[in-house]
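All protein chains but one are shown at their positions in the complex.
After this line comes chain A, so read on.
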């Protein structure tokens, strides 16, 4: 079957998760007070970012390491590094 939503898409992937996040929201207050759209929760292609009322939950385990959140955050509020060597997403096909 062809996937119908992001959960099914993410389920197709292989990840070798690090124990430590390679993505860090620097200041959750900025998300709360300055960023009504919380746009990273919309454009992130893996739905890594979820707003939980007072803080940004970062599901780094499903990250594609594309870099969009670092560039797209209107407040440069995301510290973005690569996962440790050999960790993170493992594309098997394309």
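Quick note on the criterion: contacts are C-beta pairs under 8 Å (C-beta built on N, C-alpha and C of every residue); 3 or more make two chains touch, one makes a residue touch a chain; residues count from 1.
The working rule: contacts and distances are computed from a predicted model.
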| item | value |
| --- | --- |
| Undisplayed chain, where the name is taken from the UniProt record, one of "FAD-dependent oxidoreductase", "Phosphate import ATP-binding protein PstB", "Formate dehydrogenase gamma subunit" or "4Fe-4S dicluster domain-containing protein" | "FAD-dependent oxidoreductase" |
| Options A:5, A:19 or A:54, residue touching the unrepresented chain | A:5 |
| Residues belonging to chain A that touch the chain removed from view | 1-6, 8-10, 12-13, 16, 37, 39, 42-43, 45-47, 64-68, 70-72, 76, 80-86, 88-94 |
